[in-house]
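Below, a portion of the complex is reproduced, with chain positions unchanged.
We call the chains A, B and C, going by the order they appear; numbering starts again at 1 in every chain.
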């Protein structure tokens, strides 16, 4: 079972009290990447030190700092000071398992969204949290899991196809969210495949561990819903024009993104319906199979009951039992039993019990 | 299982990046139809080339271009350039499985609605997506499946009965949506028939594959709901007068359409109730039948138990068993067994177990 | 199963295209009634011809035309022309199975509401659709089924008791709706009686066809909900004062009507809760009864198992079996079996299994 949340901090510490936040051990080394590009040029530096950022920063280009492993107190707080980020925001970054949200601060936007993704050829899903700080000319992103999540976007920057290098930093901010939602679709497609698979198994009658797998999908849907519902509000706020940092000509793209988030929510609801239908079908198919078996066995038993009774009759030791003396008694007994069997099978066949 | 969605595009491509959209292979040849009519005259050209459109276009008449197979990248993008359509719209057309929506662009309306229909004498349903671009004097429609969906409307144009040739292009735009909703009613009628059929089967007791069929109807209802819920919002927006391209005197017809969509939604909900009732009935009838059988068999078994016991008694080999020596012992045993049987059947009859 | 809807018209016909509407055969002869009254006088002509209306019409009195059998294309369309009714309205009248609604047209109000009623001493329900056109000084009503629905109102007009002859046409318009809702109460009372009956049967244990009857009530509730939900909106609109044709001093009566519709909706929801409770009770009582029987039979079988075993033991043919030679062997065997039976019954009684 995945954790739906972790304790947000030590009980009794209050938001903004950075000096009290537990300095957690790093699960893996924090990796800082620095990407700088404009329409003509680009520069990608992976795995740099925190102090190198200043010299690389260039006010005229689009600057993007990505920090992988946002648990690292020293680096995050140093960054916070350097770029004048409020302590509450720094703390939100340090603590994962936030709810997705967008916040407007004096001269920057802070955003949290859920990453849900999957590897192409495997069946497991990853959850992560993406924190974005969006200032004029600078985008800082943080995530926790040790995955190369943004590889495809970097490739797009390198190869300079599509809008990404041609548009400004607002577009990059948009593109990251679009990419996250794309991954929701990827996950939903996997779930769709799993459901198709579950549906086929029902017809073929091979269904090991059925309900556990359904239950896993259910939990994945809960995760998706947790990611997409707040996202709808976030994009709605952007569409309403609450944030001046986002260029007006980029806002039109959000209409598209909004549609996709709504569609995600719709599909999740449809999946829930489909799943409840599958569970009904499975339950009834299991009990059906079980009933068929029990019925068959009971009928076999029922056929033998009168036969055994007859054998019992002629096993009685009465002195005067005419059949026993009769030369064809034994044959007669077999005939009787054969006849009864035949009639019973006939009756059961007619009643469609067999 | 139908797909509720497909991956919207390659992960890492962003909306509007047309040059990166996968150029899909065509499932079948793209067919372009051009219809031009006014009150006096009409001209229908089926299966023309993309370049012939320009010469056929006539600003004073009503022009309607229908493209069957909207997967064709070359044709759609060429059309987009010719008629000045935004890349985001072109991309929406190329990718099916959009959510139904209406969008107002600078000088045209873009609309996506779900087609759900069925062939008259068969039991299967089709899903398709209808994209409509509505400009002054020009309507471009796109769908994907290889079906002659609009045949009845063309017939109406040819025969010039009713309003269609008498009213302007706003009416045609309306008529297409009305036609789509008519098809929803057709589908619901089929579902209604199926439900009646399922209900009758319950009473007659012949119900193979019952739950699978119910499950199929459930999925069809999910599809209908996916189509009709956003349609309500769309028509609502039109009724509010958000779109100047739609003539005011045509807007009155949308009131009618709105009623039908609301009715669709109502009926879908009613169907869900009816279905849950049918499942309850079916489940209980199945378990009832099963229980009846098991009970009957168990009673048969129970009747024989004491009989076999008596036979066992008189099969014992004790030296001193007075009954065995008795001349009428055997008869007495039969009488005893007959009596017990009679009494047991009487008891069971009285208790209504038999 | 009642139809929740019928195909609204031929696919491909558009609203307002009257010349294309199928001219349906009449199920029974259309009956036109003309009622004219004022405070002093009244005149009721049943079964008149369509052309007689003009001469009977009197601008100073309250005129009410009731058409029974609104399927009749010729008469309805002729009426439409005579009183200047829009084609969309005429079509709505011709096609039944509309959703309840109220529409404001230039100089008249068009209203559709569901009639749901029952005969006093029978258990079946009728569904019908009541179309009302409300002009200054004239009310035209249409219904489809061959029932004398408005008998009690006519009686009130004839006897001149209460407000009906004293107030103006707005009151008559109100009175018709009030009468429809009264019939909802009648239906709910019948359902209430049925539910009480179903509840009693559960306690008495006589319940044939239980779930089918519950299911029928469920369908009736769906029908009631379909009738009452839109009615709430309709009356709300009237209370808000959207319609100038309705006199202000009559509007106060609608407050009362609104309460009754809300109550109808409440009661329907309560009934749904009660029904789900009854189904639970029934299901558990059925499985309980079944389980009791199976348990009883199994215990009977279990008691005989060791007895038969003992009989089997002493039916063995070993040469050296001391009990067989023993003079009281047979008695001992009976004693043994009696003892075992006694002990087993004791145990089962103590465990409350018997």
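In the analysis below, contacts are C-beta pairs under 8 Å (C-beta built on N, C-alpha and C of every residue); 3 or more make two chains touch, one makes a residue touch a chain.
Remember, it's a predicted structure, so these values are computed and weren't measured experimentally.
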Every chain here is the same sequence and 3 are shown, so how many copies does the full assembly contain in this file? 5
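Here, only the chains that are shown with their structure count from here on.
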With subunit B set aside and all else fixed, contact clusters read A | C
Using Cα averages as centroids, what's the distance between subunit B and subunit C in whole Å? 27
Whole-Å separation of chain centres (CA-atom averages), subunit A against subunit C: 44
Each of the following residues of subunit C touches two or more other chains, namely 315
The answer for subunit B against subunit A in the complex is residues 1, 3-9, 11-17, 19-20, 88, 92, 98-99, 101, 103, 211-212, 215, 218-219, 222, 226, 279, 283, 286, 290, 293-294, 297-298, 300-301, 304, 307-308, 311-312, 314-317, 321, 323-330, 333
List the residues on subunit A that touch subunit B in their complex, please. 152-153, 155-156, 161-164, 174-175, 178-179, 182-183, 185-186, 188-189, 192, 195-196, 199, 203, 252-253, 255-257, 259-260, 262-263, 266-267, 270-271, 273-274, 277-278, 280-281, 284, 288, 291, 294-295, 298-299, 301-302, 305-306, 308-309, 312-313, 315-322, 353
